[in-house]
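Take this structure first; my questions come after.
Note that one protein chain is taken out, while the other chains of the complex remain in position.
Letters A and B mark the chains as written, and numbering starts fresh at 1 in each.
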Amino acid sequence: MIRLHDLEFRYPEGEFELRIADFRVERGERVAVIGPSGSGKTSLLHLVAGIVEPGRGRVQVAGAEVSAMGDAARREFRIRHVGLVFQEFELLEYLDVLDNILLPYRIHPALRLDRTVRERARSLARRMGIADKLHRLAPRLSHGERQRVAVCRALIAGPELVLADEPTGSLDPANKQRVLDLLLDYVRDHDATLLAVTHDHDLLDRFGRVVDFKGLGT
Amino acid sequence: MSGPLYLAWRYALRHPAKTSILVAAIALIVFLPVGLQVLVGQSARELTARAESTPLLVGARGSALELVLSSLYLESRPPEPTDWAQVERVEATGLARAIPLHLGFQARGHPIVGTTLDYFDFRGLHVAQGRRMAVLGECVLGARAARALGLAPGGELVSSSETVFDLAGDYPLKMRVAGVLAPSHTPDDEAVFVDVKTAWVIEGLGHGHQDLAAPDAETAVLAREGSSITANASVVEYQEITPANADSFHFHGDLSAYPISAVIAVAPDAKSRALLMGRYEGENESQQVLRPVSVMDELLETVVTIQVYVVAAIAIVSAATLATAALVFLLSLRLRGREIETLVKIGGARISVAAVLASEVVVVLSLGILLAAALTLVTSRFGSAAIRALLLS
Partner (left out) sequence: MTRRHRQRSRIVPWLALPLALACSEPERTDAPATPSAEVPLSVWVVNYPLQYFAERIGGAHVEVTFPAPRGVDPAFWSPDGDTVAGFQSADLVLLNGAGGSAWVGRATLHADRLVDTALGFADRLIAIEAAPTHQHGPTGSHSHGGSYFTVWLDPWLALEQARAIATAFSAARPERADAFERGLAALEADLLDLDARLSRAARSFGDDPVLFSHPVYAYLTARYELRARSVHWEPGAEPDAAQWRDLERSRADPPASVMFWEATPLGATTARLTALGIESRVYSPCANVPARGDWLDVMRANAEALAAGPRPGRG
């Protein structure tokens, strides 16, 4: 599903440099990436998603050569195939819960918003325990609720690959399990792949594989 | 609604203060020149149309504008009075039909217009209910006047006890509504039409009183000398013309000297018009004959000249406002940088992300234009009346 090979990446303004000799994730795998802060875990997710381009090397996702795509193709690839949960959630403050979940459908002509999609959004919200807050504006949600909205938004378009940056970071233990349940169930039900960056060591046993980010470098 | 437009709409709703200020700014930028144009254009159209449909006006020498505006719009200060002899004079030329206008009185805020049946035919006014005035004391209401006064045929209306302008007479008369005109969308809709003779009764020139020769009027008689009877102050003068007392109403003195405000001279062709105008060219001529359309053109020249300066001022203000609005949008773009980044990361198409931002401008512009349209509509409804009031103040 994912193959990073001989990868070199550097932020234009930063000293930080990321090197990955070879990293593979197979379809259906549930992979947790651990490692110290600032080690480039988020950059890894962004490289896989095609949000940033590597300085050198190849990024292949679901058989596609992401590192060879142009900007427009990467955006379309992302919206169709990748669900992203950001560390800072990145909800739109002027939208309510439902509109935030449906956001991917409003920003790319490749996705068509219809009744089925809306129903799917409601169903996801129910699973996440936020069904009663569908019309609450984002700023009026608790930290945990915002994170759950972010997870729903990542799954709404039915991605083959879910990239999650600290998906359980702000949650109480019960909600941590709940969010992880949803992600893992989704991966299982849709034969999807999960690549999650996490610091929650007590959740690691629920992943199929744990990758220590330090071991990826050359 | 398309995705970007929907997001822009939600964004606008979520920032009401900012949106309102921008919408108001855009509305003003659009409305000021457009509204002014509509106002001037419509006033010009209205003023010209009414003037064009009124070939010639005869009246006492004095302000031409006052004579034209009051004769066309029936609502302003009446011009210097002329007399009935001018109607006879125009008729005597055989060059035009003469329609008298007696202006200056009001009934509950509506102008009382004393005229003849020819006025209705000339203006193409049709009776919607009832009939035209037939006997002394009857009136016919314009459509809007009838609605405003809540009157229908058979109703009663008293002429205001005080005259609006300094006319000599003050004889409130209870008038009977004979009919209501169909709407004409002209100043005629606001008027209360009476026979010119009824207007003279209101002015105190015609009156009805007890038959002084009759026995029951004895207390009102001051002196009898042969066939001459002098009445004292107790003679009963009627405030209302009824079938019972109508026969006692009469006019004293020489009818030719009776006052009217203006004469509409309806000449059948340009030649008759020119000939008639020629009759009023003498140096000692006490009357003026006007082509309302010429007077209106002069007036509109002035309005248009003023308009040019106003438009220039508006252009400067608009440019400044537009620049401010643009600045606000730019600041908004910076404030929304994080949001744009999120949209890009999720995979928002370049065009969609641009559309989300552009839609904010579109929404604000649309609302602004909508507001400007509403303001323009209001202007078009009440604007020309306001302009006329302004011209006459």
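Simple rule for what comes next: a contact is a pair of C-beta atoms (placed from the backbone, for glycine too) under 8 Å apart; a residue touches a chain by one contact, two chains touch by 3 or more.
If you're wondering where the values come from, they're calculated on a predicted model, not measured in any experiment.
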item	value
Partners of the unshown chain among those that are drawn	B
Touch criterion as defined above, residue of B:108, B:131 or B:271 at the omitted chain	B:131
Contact residue for the chain not shown (choose from B:54, B:71, B:86 or B:116)	B:116
Missing-partner contacts on subunit B, residue numbers	30, 33-34, 37-38, 41-42, 44-45, 48, 97, 116-118, 121, 124, 126, 131-136, 138, 176, 178, 184-185, 195, 197, 209, 212-213, 227-232, 235, 243, 246-247, 249-253, 297, 300-301, 304, 307-308, 369, 372-373, 376-377, 380
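Keep in mind that, in the parts below, only the chains that are shown with their structure count from here on.
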item	value
Centre-to-centre distance between subunit B and subunit A (centres being mean Cα positions), rounded to whole Å	70
Residue numbers on subunit B that touch subunit A, as the complex places them	3-4, 6-7, 10-11, 13-15, 338-339, 341-353, 356
Subunit B contact footprint on subunit A (complex, rising order)	46, 49, 51, 71-72, 75-80, 82, 84, 86, 90, 92-95, 99, 103-110, 113, 137, 153
